[in-house]
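All protein chains but one are shown in place.
Right, chain A next:
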Amino acid sequence: MATKNGLSRPQLSFIDSDRFQVVVMTHAYGRRCGVRYMTNGLKVYYVPRLPFLMQNTLPTLYGTFPIIRNILIREGITVVHGHQAFSTLCHEALLHARTMGYKVVFTDHSLYGFADLGSIHMNKVLQFTLADVHETICVSHTSKENTVLRSGLPPQKVFVIPNAVDTAMFKPNPSARMLDEVVIVVISRLVYRKGADLLVEVIPEVCRLFPNVRFLVGGDGPKRVRLEEMREKHSLQERVEMLGAVPHTQVQSVLVRGHIFLNSSLTEAFCIAILEAASCGLLTVSTRVGGVPEVLPPDMIVLAEPVPENMVEAIGRAIKLLPKIDPFSMHDRMRTLYSWTDVAKRTEVVYDHAMNARDEDLLQRLSRYFECGPWAGKLFCLVVILDFIIWNILEWWKPTKEADIAPDMIHHNEIEHQ
């Protein structure tokens, strides 16, 4: 039985098979704190921590060690799987898990540049974590190139496993569409990185060129004001509908009202929104950035450079293509192209790789950290040594033998049913 923590949710329900059992650990959301069981029996630990801004938490480095150690021991964990380079909990959990000798896997979902100060800092943190990770998963080949460059990992240790889409949740419904018009749907956070400024340029021009086009804009964010200004300036209130934030359960009902899905991101490692749109039978128009060109076959997506003129031209091409698009055949194709079961199987292979990795002592690990850089290397070593000392103190204070082992609840219930 192997368990790990912090997996993205849809992936989880499929990985929960005979060979692997999953326990999730994340930080507390508002009043949601403590241990919870999801409807499918998935056990989630909400670690009490204080998010300070937009669900971000302050790094504590060693503060979470006791509770992470407790969970790892109680649940009889064998593999720890951390997600997202921006999550401090992930970095801390992986560090502590390595100190305790667990096998660890890391998934990277984002792309970074190499120039600005923020990226340089994050890349150093990532280098620290990845110096001692057994296997790494990236969501696209572009993401893999980026991660390899940032962390200096050998490319053979980085697996590319995309996200998938729950096609059963995203079914087309052509009856929700208007017959005499073309509806272009945009669903994204309205922020700079998602290209909201590009939308401000593109929407009026498309409305001018194609009188039968309407826009549906779902999402909220700091750039919403700019979009609303644009709508008033060009008197497009009738043709641009602003829906505000759309909860994930209602995304499908918004998507099926449209013919074309427009993604204007300036950077994107994978873009799951495109998959959801394609699964609903929409033709996608997207900026050619990051991993987007890898996500769909060329006949299901129209790509353009993130320049307003090119985007408008691409939307024009997409409108011409529309009569040839059958939403149901598109949906069926998506079912063959993406499935969470496939993703889960491929992830299990990575876990097997990690579990077969050989055990290493502190000195072997330290030599790897030491190579991270003339200054950073030594700093990393200090952090790891201190973590090792704290682990030994914890072992002496609350020995593993005396830990309260969690009973296997699902297994238990099944026996009762029989």
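FYI, contacts are C-beta pairs under 8 Å (C-beta built on N, C-alpha and C of every residue); 3 or more make two chains touch, one makes a residue touch a chain; residues count from 1.
Heads up, the rule we're going with is that contacts and distances are computed from a predicted model.
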item	value
From "Phenylalanine--tRNA ligase alpha subunit", "Multifunctional methyltransferase subunit TRM112-like protein", "DNA-directed RNA polymerase III subunit" or "Phosphatidylinositol N-acetylglucosaminyltransferase subunit C", the hidden chain's UniProt protein name	"Phosphatidylinositol N-acetylglucosaminyltransferase subunit C"
Residue among A:Arg74, A:His141, A:His234 or A:Lys398 touching the omitted chain	A:His141
Among A:Val47, A:Val240 or A:Leu337, the residue in touch with the chain that has been omitted	A:Leu337
Residues belonging to chain A that touch the chain removed from view	111-115, 139-146, 148-149, 152, 155-162, 193, 195, 197-198, 201, 266-267, 269-270, 287, 289-291, 294-297, 305-308, 336-339, 342, 346, 349-350, 373-374
